[in-house]
Every structure is written in structure tokens, then in C-alpha cells.
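Down below is the structure, laid out as C-alpha cells.
What you see is the complex with one protein chain gone and the rest in place.
Going in written order, the chains are labelled A and B, and every chain counts its residues from 1.
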Amino acid sequence: MSAQSRREIWIAATVALVLLGVMPALNAWVPESSFFFISNFTINVWGKYLAYGILAISVDLLWGYTGLLSLGQALFFSLGGYMLGMHLMLMIGKLGQYKSDLPDFLVFLGHTYLPAFWRPFYSLTFAAVMVFLLPMTISAVFGLLAFRSRIKGVYFSILTQALTYGASLMFFRNDMLMGGNNGFTDFKFMLGSDLRSAATQRVLYIFTGIVLLGVYFGCRWLTRTKFGLVQRAIRDSETRVLFSGYSAVQYKLFVFVISAAIAAVGGALYVAQVGIINPSEMTPDKSLEAVVWVAVGGRGTLVGPIVGAVLVNALKSWATHAIPDLWLILLGSLFLVVVLFLPKGIISIPSVLLDFYKRRIKRPEPAEPTPVTTSSAL
Amino acid sequence: MKMVNQSAKALLALTGMVFTHTAIAADTVKVGVLHSLSGTMAISETSLRDVLLYTFDEINAKGGVMGKKIEPVVVDGASNWPLFAEKAKELLEKDKCSVVFGCWTSVSRKSVLPVFEKNNGLLFYPVQYEGEEESKNVFYTAEAVNQQATPAVDYMLDKKKEKFYLIGSDYVYPQTTNLVLLEYLLSKGVPLENIGGGFKKDGSGKIISAGKYTPFGHTDYQQIVAEIKQFTAGGKACVINTLNGDTNVPFFKEYAAAGLTAETCPVVSFSISEDEFRALPAKQLVGQLGCWTYFQTVKSDANKAFISGFQKWLKDTKVDGVKKEGRVTCSPMVLSYDGVYLWKQAVEKAGSFDVDKVRTALQSGLSFDGPGGKVTTQKNMHLTKNVFIGETKADGQFKILKEYKDVFGEPWLKGTFKAK
Partner (left out) sequence: MRRLLVFLGFLCTVALPGLRAETPAEVVAKAVALEDKTDEQIALIKSLAPSPELLSLLTLWKEGGIFLVDLPDKSKLPVLLEEAKDADGKQAALLLQSGKPYADADGKPLRLLASDLSAAETDSELRSAMKSILDLAGLAAPDAKSRLRAIEIVGMEQDLAKLPALKERTSSELDAEVKHALLEAIALTELKSAEPETVVAACRALGELGSIRSQDALRLLTKESGPQVKAAVEALQKIERHLVNVNFWGTLFRGLSLGSVLLVAALGLAVTFGLMGVINMAHGEMIAVGAYTTYVVQCVFGPGLELSPFGLHIALPSLKATGWLYDCYFVVAIPLAFITAALAGILLERTVIRFLYRRPLESLLATWGVSLVVQQLFRLTFGANNVQVASPSWLSGNWTIHDVGIGWNRLFVIGFAAVIVVGIFQLLARTPLGLLMRAVMQNRAMAACMGVRTERVNLLTFGLGSGLAGLAGAFLSQIGNVGPSLGQSYIVDAFMTVVVGGVGSIFGTIFSALGIGMLDQTLQQVLGNPVLGKILVLAGIILFLQWRPAGLFVTRSRSLEN
């Protein structure tokens, strides 16, 4: 293991320790009056950020590493959330507004019995399997069709956008029996423990952190194998990869399905902590927002997306409170600046500054080649 | 890999950020305002923020609540429902607000409901809604279905209308309202084939959805208007409209272009108040009907004082993002205003800001003479109030045609009307 690699692991471990050890500990054992106390609110919000981090990695795996800008990640994220949400809805039992076994929204619409496709979701195992299965199936079918007919570049983005848009329209319909515009909310229990209690929230938070860590190391491993190399080759020039005798379709399909699964896990964890899922999470705009996190953090790295997700969302939490009118302008401009001037995101700031310093102060180096980006050159 | 180092530091710095608590000054009471100031719902909700800030200023100028000045904490739900829940948590857990005024859409209310129940907070909800809900942590100043939809249908039946076409946006409020109306119309002897828009039945043949539904942001109403035109061709028909705010514009423009008018086939709308009206082509809408518990044209001293006070406040205010020109008052605004005063009364009666005590006071039947007439709180956390049927005029105001006095707010209506 190289020294650099070792250092990276050290840093990851420190951050993980702070986020997964220190913060929950301060939340659980420090008295509320203390300066070091971390509120349940903070834990909960950070849990959301970390779930977003998982989504960001899935975007980056596709975009930063394979050159596929998918605007469908919000769809897979929400589908994961919906699958777990169905189980959680059934777990509310008779504690809803109507004191009925059926989820509230079904009673609302005058249903008297549970539709057949809802029934298996009484089992958490089934729901957990579906969290993976449904998004992976959809991505596999869609990916196979798209990649086989060699749809790439912006066409892929626009098609995934259409897919997401169509799906959100579908989920908005009350006839879909998935809660319509309101979606699912008011969850009470998971595995018998109260979802609203601080202890459960803490456990979920730690669990999300561990999953994020796992996804991070999994992707780190994947991108450093030969597979990862081909992946990046596809990003830089798909034609050359094809000429070298690789079947780009299979590689792309594999990555697409894997990132759908990653996004779905993120979605499931998000729903368990935030307690709401509805179709507005599924719109193409949400996908684009996730792309913003990755772009801001730094694409083509695995740390970047996580940093971006946390940073942009923290900024959002702050800005929607402090300067609500200017929030969208801030987000939009941030994005513009990053795309135009910092193509590698904020985590490249130190190295950019260092380069600048080296060039200016020490001796002029030959100009850096323009950063390699996506393949299509329309 | 210095980047990693940097980002780790950034993370830590952010963690530090949320440590800071703000001290609560002793002579103020924090009150949350939770509305969308950006995103699709900003259209309607910003007005409620404005009227709330006005009400707080008015109360503070008269000495505040129990000697304490109201300190508003305004947050933006950004038309994003999970964000609503997050902001609600923030208001209750971090800012420790004594009461929160907010939400517009059903989904935002449903999203924050668990947060309020868990933290035992108190939310005042001001916008007409579908009912079928009664939480001890929400006070519904809003119109229940029997304070809006059923009086409007009564009025149409009075006017000898025999056919009813139901159209709405596809979400909970229209779906539920239309199901209640379906039961109501059947109980009044209107045959099923005279109710237009289509029905959906479940496996057992029970109707689970009545009326035509379009998604938010729908732009093309050609087909639907053509259908309405055929349905209502025989006369004696009306349209019951629960379309959400801005989809009304393409709908009414198409309606007028097809040659349908208020005289041949009136439309009763439940989601168009004076405020939404500002964006509608008023001349094409003259004579269409609305039903609310307040209109700006209500003739009373309380209303006169409210309107002039609010306009003066608009002129003087320094709050960012408040639009000063061409402002009107409407029912959700007045119900927000009433809500603040009812809360003030309840606090003063209870002698405490404690939510449980305030609730008990609220449930004891407080009355307030608001701009729309007297409102009285009920045990079920709803309001008894006056209901008005109005007809739109070319200047964007409503001419009041009929008034129903002191209508009791009843959230549970489904299944209460029996077909003849």
C-alpha cells in the first residue's frame, strides 16, 4: 500500500470516527445544557446529508468515471425510498388518522382492502430486496436498450430525464395507489422500534454512515481494478475502447445498474430518517441537484461527491433560513462558477492554488493540458 | 490527497457551526412562520408570510402577548416537502418556537404533522383543506369541506342546476372534496349520470375517484374543455373546479376561447381567491363563482381597518422581498390573521405559552371579531365561521351573493351523506 493511499485511509478513518463515533456519543451522553451537546436535530440533518452523499457517489460513478450524465438517479433514489416506505407505511398499523390497518391515503380514497402488490411488503426482508431489485431491473432494461442503440452523451441525459419525468408523472397520480402527490409520511415503527425516538434516529444515522463508508471503499476498489480502467477509457474515448475489442455496452450497463443500486440504498436510508417520500423527490430537477453536489465537490474523485453533498445541503439548510430570497441565485451562481472556473470542484482548490504558486513563484512550467472531460464533441 | 485533508477540515468546521445556540431573550416570544418563499408554491404562500409579519407588528405595537414582544422566525419551505419537515424540526427543536403559523398544501401539512406531534408543538393551518384529519397539535383555522364545497353546491342547486362537472388537480384535496361532493349530490337526488368528469371504481365496484384530474403545471386543457362543452350543451349545468392555483389560467383561457361563459355554464372555484385572481384574465372570468369564508368586499368595520392597516404596513415595511404594489387581501390571509389573534387570546387566557395549556384554552370556545366576521374556536380544533358565495367582477374582486352565518367546521364528512 502506497504512503498516499495509507494517508487517505487514515483521514477517512478520522472523519468516520468523528461522524460515527464522537457525534453520536455527544448526542447520547452529554447533557443538553453542555456546550458539547449535539442535538437530535443535528444528528437527523447529518443523517440526511450522509444519505445524499451516497446518492452523490452513484452520480459520480456514472458521470465522473464513465462519462454518463444520468438524470435518472433521483428516480432510483426515490424508488429505493418508496420500497422501504411501503413497508414502513404498513408498520404504522392502526395508529394512523383512521385507526385502520390500511395506509391512510388508501382509506382516504375509499379503498376497503389492501391492493395485492402491497401485501408482501409486510416483510422487511421483502422490502429490502425490492429496494435493490426494482431500481436494478429498471436500470438494466433501460440501460440495455439505450446502450445497445449507442445512445450517449447529451442524448443519454435527455432520455434519462424523460424517464424520470414520466415516472414522476406516474407517481403523482393517485390511481397509482402509491400515495399520489402526498406520497408516504407519518412513519412510526421499524423493526419494532419507534422511528421518532432519538435512539433509533442515532442508530439509523450510524448505519447510514457505515453504508456510506462501505460504498466509498467499494467504489474505491472498483475504480482501481482493471474494470475501473476500462470505465475511464470509455469516458475518454468510447470509440477507441470499441476498437480495442472491448464491449462497451456491458461495461456501461454494469456501472449503470450498480449506481442505480447505490442510489436506491441511499434513498431507503433517507426515507427512514427524513420520514417522507413523495414524487417531488423524483423530478429531473432533483437529479440535476445531485449533479450539482458532485460538480461542486469534484467529480472523478470519490471524496468530492460526499464533500459536495454535505456542503451544498448544509448551505441550503442555512440559506433557506437566513436568506430565503437569494438561495436559488446562490445555488445557480455557485454552480456556474464551478463549471466555468473549477471543473474539478472545490476539492481541487488546494492543488490549483499549489500549481499557481509553483508556476508563479518558482519557475514557469509547461502549461497544463486542458482537463480531459466527457467524450462527446457535438 | 491534500484535498481529502481539506475536506475533512471543512466537515469539522461545519459540525462546529451547528453547535452554536442562540440565546432566547427574556422579553420576547419566538413564533415560527413556515411558508414557501421560493419554488412553485411561493405564488400563494408569500402573501401569508406578509400578513403574518403585519399581524405581529400590529400586536407588538399594542404591547405584545402577555407583555412579551413577538419575535418572528421566518423560514422558507421552498415548496419542498421534506424541507418543510426539516424546517419544522428546526423551529421546534432549535428555535423552541411557542407556536408556528404555516403550510399551504395538504402535503406540506402531512409532512410536518409527525414533527409537531413528536415535539408537542402547535401549528396554525390557514388554507381550505380536505378534512379527514384532527390532530391535537394542529389548529385548523382553514375552511373544512362543509364550509366551502357543500354550501357552494347548495347554492348551485338553488339556482336550478342539474348537471355538475367535477374537475381538479390530482392531489388529496380535490380527490377527497369531490368524493364528499359526490355523496352529497347523490343524497340531494342528483342522478349519477348527471355528474361529469368520470368515475373510477375498485374491484368491488365501489367508486374511489370522481371527476377529471390533471397534474400540477398542466398546460393543455383543449380536450377537457371540449368534453365540458359537450357535457353542458343542454344547459342547466355548472362546473365544480378544484384546480390548483396556476393551472386555472390555461383552463379559464381555454374555457373562454371555447365560448363558454358564466351565464351559460358557471364555474364554482374553490382555490381561487383574490390573490390568485391577480394572475387570471379577469374580464374572461366575470360572473364565475367562488366560495370562501372571507372576501375583501365584506362590509364591516373590522375589515376596513384590516385592509387599510395592511396596506399602510406594506407601504412602510422594510422587510426584503415584500411586493408593495397591487396587493389584495384574501381568505387564507385573513384566517392567518385570525389565527394569530386567537392564539394571543388563548395564551392570555391560559396565562402561559405552554402548548397544552394554550390548547385547552383554544378548545374552550374563544371568539374573535375578524375581518370576515365573528369566528369561534371549537373543541375539535376547527373554527365556526361565516361562509360567503361570491361572484367575480372585472376588477378582480368578488360581489357577495349569499352569506351562510356561523357554519360549524366539520372535518369528518365522508360517509355522512346517504344517497336517496
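Here are some notes:
Basically, a residue touches a chain if its C-beta (ideal position, glycine included) is under 8 Å from a C-beta of that chain, and two chains touch if they have at least 3 such contacts.
All values reported here derive from a predicted model rather than from experimental measurement.
Within the entire complex, contacts from the absent chain reach the displayed chains A, B. Contact with the omitted chain, checked across B:Ser187, B:Gln230 or B:Thr416, is made by B:Gln230.
In the complete assembly, the contact with the undisplayed chain comes from B:Ala258, out of B:Leu157, B:Leu186, B:Ile207 or B:Ala258.
Taking the complete complex into account, B:Asp246 is the one of B:Glu130, B:Glu183 or B:Asp246 that touches the chain left out. Residue-level contact of subunit B with the missing chain is found at 37-38, 40, 42-43, 46, 159, 163, 170, 193, 198, 212-215, 217-220, 222-224, 226, 229-230, 233-236, 246, 249-250, 253-254, 256-259, 262-264, 266, 275, 278-284, 287, 289, 321, 323-325, 391, 393-394, 399, 401.
Although one chain is not drawn, its touching partners on subunit A can still be listed: residues 69, 142, 145-146, 148-151, 153-155, 157-159, 161-163, 165-166, 169-170, 172-173, 237-239, 284, 288, 291-292, 295, 325-329, 331-336, 339-340, 343, 373-378.
Following the convention adopted for this analysis, only the chains that are shown with their structure count from here on.
Note: centroid distance subunit A to subunit B, computed from Cα atoms, is 34 Å. Those residues of subunit B that touch subunit A in the shared complex are 1-8, 10-12, 14-15, 17-19, 37-38, 74-78, 80-83, 85-87, 89-90, 93-94, 106-107, 110-111, 113-114, 118, 132-134, 170-172, 175-176, 179, 200, 202, 204, 206-209, 213, 215-216, 320-321, 414.
Residue ranges of subunit A in contact with subunit B, taken from their complex: 4, 7-8, 11-12, 14-15, 18-19, 23, 35-36, 38-42, 44-45, 48, 97-98, 105, 108-112, 169, 172-175, 180-183, 185-187, 196, 274-276, 278, 280-281, 297-298, 301, 303-304, 306-307, 310-311, 314, 317, 320-321, 324-325, 327-328, 347-351, 354.
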